[in-house]
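Shown here: the complex without one of its protein chains, the others still in place.
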Amino acid sequence: MNPIALILFFPLLGFAVNGILGSKLPKNVASWLGTLMVLMSFIVTLGYLNQIASDVENSIKWNAYTFLNIDGLLFKASFALDRLSIWMTLIITGIGTLIHLYSISYMDHDKNPAKFFAYLNFFIFNMLLLVLGSNFLMMFFGWEGVGLCSYLLIGFWYQNPSYGHAARKAFVMNRIGDLGLLLGMFLIIKNYGSLEYADVLPAIAQGNGGTVLLTSIGILLFIGAMGKSAQIPLFTWLPDAMAGPTPVSALIHAATMVTAGIYLVIRCQALYSLAPMAQELILWIGLATAFIGALIGLRQNDIKKVLAYSTVSQLGFMFVALGVGAYTTALFHVTTHAFFKALLFLGAGSVIHGVHERQDISVMGGLKSKMPITYVTFLIGTLAISGFPLLSGFFSKDEILANVFHHNIFAYIVLVFSALLTATYMFRLLFLTFHGTFRGSDYSLSDVHESNWKMTVPLIVLAVLSVFGGLLNLPHYIMHSGGLLSNWLNPTFLIFENPIHAEMSTEIVLISIAIGVFLFGLIYSRNQYITKGLHPESPQSGMGNVLKNKFYFDEFYDKAIVKPIEFLGDILFSLFDTLLLYGATFSVHPILRFVGQLNRKIQNGNIEYYLIYMVGAIALLLGLNLLLA
Amino acid sequence: MLSIFHSLEISHYIYLSTVLFSIGLFGVLFRRNAIILLMCIELMLNAVNLLLAAFTEYMGDKQANGQMFVFFIMVVAAAEAAVGLAIIVMVYRNTRKTDVSFLDQLKDS
Partner (left out) sequence: MDVFSNLPLPFLILSFLTILGALYVVTSKNPVHSVLALILTFFTISAHYVLLNAQFLAIVNLMVYAGAIMVLFLFVLMLLNLNKESEPIKSNLWGFAAAISAGLLLLVLTAAFQTSGIAVMKANAEGIGLVKNLGRVLMTEYLVPFELTGILFVSAMVGAVLLGKRDKNDSVKSEETL
């Protein structure tokens, strides 16, 4: 059996079994089954790593089914396991397995964990469709599928209406982006006559298509990426998506789904290389997102919200990397971010679990003594994201900064400042949660407990990966032949420009700045929250308030977009629906009744009338017969 | 006997019969007295009889099929008149009227 089919089959099977039989299975069986399925996919993928690694051109293809054949334009369900997709698959299934394992314990007390695992498996399936698809169609299929799963999982505890709203918001915002994606795909179909990567991308690389066309397609595809990967202006769904269970946040909104947009841009590298304006757009939007996300995260008091804005900001970093043409760097940051953000989210989930479902850091503090493993792993995650030297985040972030430096100084400065903010708010989170004095009022420190092995083992694994993840793409000044990922991915690019290697002196300056940023964040936060012992801020006015209220983005959207649309809907409803539809439908009955009443009068029981009708009818029939015969 | 009337054609009898039929029909539709109604029906039947007899003559039918038909029509008319009148008498007994417009019970309330 084709390995791709196998990889796709396991999560789908898990979804089917858990979905249909889930409620009848014991909780344990359903949970472990789901986890096992993802693990199987991971193992199969690993098995073929060697084959893909042996040659750049090697790839495993699978042409499953042809949906439509319209005059030569084929809509196929075809997949390809090449270097980019196998990398993404390993991330998805590897981290997916860890998160599934974590969820077994996390969702243990829920009344229907089987449904959860069914949805999770379905999500993995769709995400794999997305990355394994060898044409835009399957990518889109998976794109929509993960959007659906995101909706299902965010609103998993739908009994709370605000969770349902959050799910809906995520889906709708996603769809706004999808419009751009679809338009881009339509342009591709029209101009290249195919949706296959293997047809379109080489054609683009060979110069088929003017700059205007390529820029348009690029921008449209990026709009889709904006929705999926939470860039400004379509990012407000991500913090609200924290309504879902924490494993969902970890898997979908940190490690995998939100990286789909980045995957798309990397896949279309040939296109973006030839459309510099589109790249510029990506750069500036990514920059804005990185900056604003970091700012908002500085004044949030919900653990998960801080991490959510951190994700938004880090995604901005990745898009900045894409915007300066450093595609491999972006993928590198995707990988390391997956490691430490998943770690951080799972750690947050462990904390939430340990303090009995509280998420506000105002009522936490001093937890490190009670939750040592969680504390240590969370610390490692924080260090990684803040850029502690030699950890994974350090290398990936530094590479981005270096690439941006060579492109645009202003962007570099803003990005460095964003990195500074990142370090600051992350350490703020760490210190307020784990250090200091315990601030809980309606529960006591002795109630706090560490989580069991199913939750701590993934934490430990991810912590190790966060520490050593940097090995995946060591910079050229350490490894002269180039990092592993660079050598892995760069040859697959159709239009490749050799990266600019700065001089060693510039590199040292940049590294120093990075380390300095990290130290500033650490020391400043330590000062604020440990030495001075400040409590988490609840600013009532000024800039702090603005940050706390997330720059009033949601309120603005509500007033500017949502309310007008609702108003328009009301008008149209009262105009068209009420008048025309209801009017037409409900007037049928009175009309029929009226006609019936008229007819009733004929039957008055009077023979004379009947006789006249009869004679009239006979005359009519005979006459018609005469005329027509 | 008709041989003396060379100019008499079938069309004349057809017209006559049709006119008689229409007059009878008019009577059926117009009169309210049930007995008169039955009489007008008899008139209609007779018009038809006339036509049938005319056709046997003009077709030179040795078997006189038309006249046989007339014969049976008369039979049926007689029987029908008898039964019809019996019904009218019954109705009169119950309603003290022979007006057909009072027989309108079979209607939508």
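Letters A and B name the chains as they come in the text, with residue numbers starting at 1 for each one.
Definition applied: a residue touches a chain if its C-beta (ideal position, glycine included) is under 8 Å from a C-beta of that chain, and two chains touch if they have at least 3 such contacts.
Everything numeric here is computed off the predicted structure, so don't read it as measured data.
Enquirer: Provide the residue numbers of subunit A that touch the chain removed from this figure.
Expert: Answer for subunit A: residues 608, 612, 615-616, 618-619, 622-623, 626 touch the chain left out.
Enquirer: For subunit B, enumerate the residues touching the unshown chain of the complex.
Expert: Residues of subunit B in touch with the missing chain: 1-16, 18-27, 29-33, 35-36, 38-40, 42-43, 46, 49-50, 53-54, 56-64, 67-68, 70-72, 74-83, 85-90, 92-94, 98-99.
Here is the rule we use: only the chains that are shown with their structure count from here on.
Enquirer: Centroid of subunit A to centroid of subunit B, CA atoms only: how many Å?
Expert: Result: the chain centres lie 93 Å from each other.
Enquirer: Which subunit A residues qualify as touching subunit B in the complex?
Expert: For subunit A paired with subunit B, touching residues are 600, 603-608, 611-612, 615.
Enquirer: Provide the residue numbers of subunit B that touch subunit A in the complex, in ascending order.
Expert: For this pair, the touching residues of subunit B are 25, 28-29, 32, 100-101, 103-108.
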